[in-house]
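See structure below.
A single protein chain has been omitted; all remaining protein chains appear in their positions.
For clarity, chains are labelled A and B in written order, and residue numbers in each chain start from 1.
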Amino acid sequence: MRTMFRRERRLGILVLAPFAAFVALFLVYPTIIVLFKAVTPGGTLGVDALQRAVTGTYRTGFVNSIALSGTSAVIGGVIGILLALTVRSLQRPRWLRPTLDSWSAVASQLGGVPLAFAFIATIGAQGVLTRLLKGIGINASDYGISPTGFWGLVVVYLYFQIPLMFLVMLPAVNGLRSTWREAAAILGASGLRYWRSVGVPILAPSALGGALLLFVNAFTAYATAYVLNPSGALVPLQIRFVLQGNVISGEEDLGNAIVAWVIALLLLSLVAMTLLQRRTLTWTRP
Amino acid sequence: MASVDMVGIRKEFGSSVALADFSLSITSGELICLLGPSGCGKTTALRILAGFERADAGRVLVEGRDVAGEPPERRRFGMVFQDYSLFPNMTARQNIEFGLKVQKKGPVERREVVDRMIDVTHLGEHADKFPHQMSGGQRQRVALARAIATEPRMLLLDEPLSALDAQVRETLRDEIRRLQREFGVTTVFVTHDQHEALAIADRVGVMSQGRLEQIAAPRELYERPVNAFVAGFIGTVNRIPARAGAGGRWQVLNRSVDGSEPGLPGAEGVVAVRPEHIALDHIALDQGSLARWRIEATSFLGPVTRLVVSGNGPVQMIVDLPSTDAEDFSLGNLVDVRLRDDVGHVTVITAEAVPSVVTA
Partner (left out) sequence: MSTETIVVLAPGPVPVGEPDQASRRSLKPAGALKAAFLIAIALYVAIPMVAMARFAFQNVPVALLSPDKILTGWSLAGLWTAISDPGIIAATRTSLLLVVLAIVLNLALLLPLAIVTEVRSPHLRPILSAITLLPWVIPPIALVVGVAATFRATVPWFLASDYSLVPFYALWAMPFTYRALDAGLRAINARTLYEAARSMGASLGTVIFRVIVPNIGAAIVAAAALTAAMVLGEFAFASLLLKRTLPTEMVNYQRSDPRGGLALALLVMLLTALALGLVVRSLRRRGLDVQTTGL
């Protein structure tokens, strides 16, 4: 018995060791160094770098990034939920559901370079939609609908945010039982009352969790933003600036500090999401 | 607490008929079980009563008033579902309170009613638990409390015990009956479990293919089923050939008894006979050549023992004897069978047709 245990333990170490070493070397080590350097700018302990990373243009970057991510998360979240609720009750046409499922699995992964190109061809200066709107006397860029404007970026980001939210919400929406609705009705509750007392509270945790996921997703999106406007005042693009211009001394610490803030933000979101997710699971389990 | 009538209800889903001219009259305070196989329309009938489905034809009257135009939320009914359907974001207490809140009852009254409900359903220690922290039986108790807390005019139970295991099912079944009596609420209970139906109903309605085949008190239903379907669905029956004799009475297993319909003298037919309505007699060995029946199998079921006896060829019959009597018989014994003396009525399955030989 003891030899078996020893062999089992050796086996555990055999599979765990390479994994642990790998994560430590390629993820933990660089991250720790960045975080360490962020709090020791110029070699001494201090918060200068962390402070600089959220002042001036960098503050603008954080504000813009948070606004863009927040807006696209809220709009994408609402549309994604509505989409999930709409198709839930639809049986016909029969092709709709599988098409939508496959599309969202794919589109939520898209983003990146091709998506940016697609919107340049649509709402760019030479875009078809821009041209079309001009034809009826509307100058799209006046409304911020250009790939570099705030709302333009929101429109582009929604292209992967909506399907992502749809995917995230599907299990929760499918977990809403029709008998809950019926039970509420027979107890005298109107449709509105059902949604207020039952439907919304049940969907809320996964909706909030989903919105957080969308927020993080947009916050860390680099390719789309870079292709559309490399000099935009968004955190990922600023990281690029700092990284490529690190010949100037002190800039390196600034980059580290920005990254430290980003990691803190994402970690916070992740913890919140995990807690919300757990709650949804206990509720929608059959 | 109301009398309810369903009159001439018809309901179709696409091309299939769920209910065909379905009528049911329920007196105030009565507990009716709708019993039938899957797809017989019993749940549809319940959902039309609740207002979740609209009948294609026919009327639903509560206290004589047509409720066709009333949506479920205005019917003031209570309902319990097979999947409990407790609101997962509310504790047991909050679930029970929900209907009262909707009715805009004051906090003091709500608390009083909820406390009473928790008391009568023995939920005391679970009152502040969420549904996912409770067992199936406890959840269904909460659902029951939630349904009766609002003092509904009528209680609808849609297979409320089907998802529970056998033991819980039995206790909760009796508890439902107790509460129903205590509150005097008119109740329709849909189930596919005949034991459940026979145990608690005032009257049981047996349904098949969208029709009510028979509605009667449990005992009458069991002893005098009106047709082959009801006879077959409730309990176990043997199909036994019979011949009509004088006065329309039927000759069955050496006895002459009344049938559910009289037979023309000389007509051949098949009647249903319950296993416990058959008696066995030993045949002496020297008479063995005359014996037609042989005991093929016995299974001890507690109070009764079930014997399978076979005649010539593939013909078999099930006989239930009190286990004390069954001790006299063992595997391979040759026996004679007869209808017990105290059986005065049989259900006619077919009349005037020459029965075909069917294998068991």
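In this text, a contact is a pair of C-beta atoms (placed from the backbone, for glycine too) under 8 Å apart; a residue touches a chain by one contact, two chains touch by 3 or more.
This structure is a prediction, so every number in the text was calculated from the model and none was measured.
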{"item": "On chain A, residues whose C-beta touches the chain left out of the figure", "value": "8, 11-12, 15-16, 18-19, 22-23, 25-31, 33-34, 37, 79, 82-83, 86-87, 89-90, 96, 98, 101-103, 105-115, 117-122, 126-131, 158-159, 162, 164, 167-168, 178, 181-182, 185, 213, 220, 222-223, 226-227, 236, 239-240, 242-244, 246, 252, 255-256, 258-259, 262-263, 266-267, 270, 273, 277"}
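We adopt the following convention: only the chains that are shown with their structure count from here on.
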{"item": "Parts of chain B lying in touch with chain A, wherever the complex brings them together", "value": "50-52, 71-79, 81, 83, 85-89, 98-99, 102-103, 130, 132, 143, 146-147, 150, 156"}
{"item": "Touch list for chain A against partner chain B, complex", "value": "177, 179-180, 182-190, 193, 197-198, 201-202, 282-285"}
